[in-house]
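What follows is subunit A.
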Amino acid sequence: MTALLSRGVPFVLGRNGMKSLQINGRAHQFAPAEMPATLCALLEKLGIGAATVVAEVDGRIVTPEQFAQTEVRDGQTIELIKFMGGG
Partner candidate 1 sequence: MSLTEEQIQRYSRNIILEQVGGAGQEKLLASKVLIVGVGGLGSPAALYLAAAGVGTIGLLDGDQVDLTNLQRQIIHHTADVGKRKVVSAKEKIEAVNPDVAVRTYDVWARADSIRDIIREYDFVIDATDNFPAKFLINDVCHFERIPFSHGGILQFEGQLMTIIPGRTACYRCLFPGPPPANAVAPCGQAGVLGVLPGVIGLLQATEAIKYLLGMGGLLTDSLLTYCALTMEFRKVPAQRRADCPLCGPNATITTLRDEGKVVCNRKGCKC
Partner candidate 2 sequence: MLTTKVDLRGVPCPLNLVKVKLAIEKTAVGDILEIEIDDGEPIQNLPVSLGRQGQEIVETIKCQGYFRLKVRRRL
């Protein structure tokens, strides 16, 4: 059950088939037709430049060149971590 909770599954159950992603600590709901298929599509949906972040999907680092091939699935926890070069 703990594993299910941490993957945000309770948000998904019984919500008219809505898909859910936990992005930077917040739950995002998507209608099945709206659910982005890849990280690339997700970033586009969120209006985030693909070259400005790295992603962590369920704890695994995904670099920008892998965004197009990385599938996004219901219940995943995604961190989008910005490149910050200022000082």
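The candidate set was assembled so that all candidates are chains of the complex that A comes from, given by their letters.
Annotations for the structure displayed:
What we mean here is this: a residue touches a chain if its C-beta (ideal position, glycine included) is under 8 Å from a C-beta of that chain, and two chains touch if they have at least 3 such contacts; residues count from 1.
A quick note: this is a predicted structure, and the numbers were derived from the prediction, not measured.
This complex places subunit A in touch with one candidate out of 1 or 2, and it is 1. Interface residues of subunit A facing candidate 1 in the complex, by the touch rule stated above, are 24-25, 49, 51-52, 54, 56, 59, 61, 63-64, 79, 81-87.
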